[in-house]
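Read through the structure below, which is laid out as structure tokens, and then see the notes.
Showing chain A:
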Amino acid sequence: MITLKNINKNFGKLKVLQDVNLEFKAGECIALIGPNGCGKTTLIKSILGMVLPDNGDILLNNESILKKFDYRNHIGYMPQIGRYPDNMTIEQIIQMIKQIRNSKATLDEDLIKAFKLDKMSDKQMRTLSGGTTQKVSATLAFLFNPDVLILDEPTAGLDPLASEILKEKIIKEKNKGKLILITSHLLSELDDMITQIIFMQDGKVHFHKTIKELLESTGENKISKSIATILKEKQHEQDN
Partner candidate 1 sequence: MKLHFCLPFLLFFNCFWAQTIEVGANKPIKTIKEAIALAKSGDTITVYKGVYQEGNIIVDKKIILQGKNFPILDGQSKVEVLSIKADSVVVSGFKVINSGYASLNDPCGIKIYNKTGVVIKDNVLENNFFGIYVQKGTNCIIKNNTISAHQKEEQRIGNGIHCWKSENLQITANKISGHRDGIYFEFVSNSVIWRNISTANIRYGLHFMFSNDDAYISNVFKNNGAGVAVMFTKNVKMFNNYFEENWGDAAYGLLLKEISDSYIIGNKFIRNTSGIYMEGTSRVQLEKNIFKDNGWGMKIQASCMDNQIAFNNFLANTFDISTNGSLVLNHFNNNYWDKYEGYDLNRDGIGDVPFHPLSLFAVITENNPSAMLLFRSFMITLLDKSEKILPSITPDNFVDETPEMKSLQL
Partner candidate 2 sequence: MNRIIKIVLLDILKNKIVVSYALILALLSWGSFMLENNTAKGLLTILNVILFTVPLVSVLFSTIYIYNSSEFIELLLSQPIKRKKIWISLFTGLSVAMVLAFFLGAGIPLLINSPGMAGLMMLLAGSLITVVFVGLAFLSCILTRDKAKGIGLAILFWLYFAILFDALVLFLLFQFSEYPIEEAMVGITALSPIDLARIQILLHLDQSAMMGYTGAIFKDFFGTAVGLLISFLLLVLWIAIPFLVSVRKFETKDL
């Protein structure tokens, strides 16, 4: 569904993405993990068109997305930190995004109800806590039934209950055959949801494996532990 071909991106001298080649298919739920500054967010932003790659190409359904914008109709994005115009209420924000999208597709308002946003719809955005703001972001990402969901640290800042609601929603959407991209530091959160894992380091894709492959290769039964094993091995290699 999404193909990244030879993506390179430098910020000045810093090489943020180096020759990244990836392919994501519908129905997959992919975790992008890696240490801080490894290029996860840049990769996501490249797909969203916020960062323009120096070279290479990104295809969505076999069409290049570079310098286009219509394709974003197919994408729902939940940013790491959502900031909205201070003086608008939750209701107004949702209305605004609806207006901007001007979409005729049926709206998916599950999360509004699940997060009980409808009960505080007249609250202004600046009065909201970080967690509530995240709920709004999540709601907006899922609202238009997009084929692709890109979630940047979705559960950070959410309370356990909300976190659980979101996870259920992600699994549900995955089962509908959507492509879901998640970045996260909290490896333990990912267990039930994801089908594939991409590990990035220093702007390079370190590996891209299905969960099954990963667990088999490390002999662990938890994702977090197997990643830890890999990291330790790596550390070991570097030390020697």
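Assume a contact is a pair of C-beta atoms (placed from the backbone, for glycine too) under 8 Å apart; a residue touches a chain by one contact, two chains touch by 3 or more; residues count from 1.
How were these picked? Simply put, all candidates are chains of the complex that A comes from, given by their letters.
All figures in this text were calculated on a predicted structure; none of them were measured in a lab.
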- Message: Taking the stated C-beta criterion, I'd like to know which one of 1 or 2 contacts chain A in the complex.
- Response: 2
- What residues of chain A sit close enough to touch candidate 2 in their complex? 9, 11, 45, 48-52, 69-73, 75, 77, 79, 81-88, 96-97, 99-101, 140
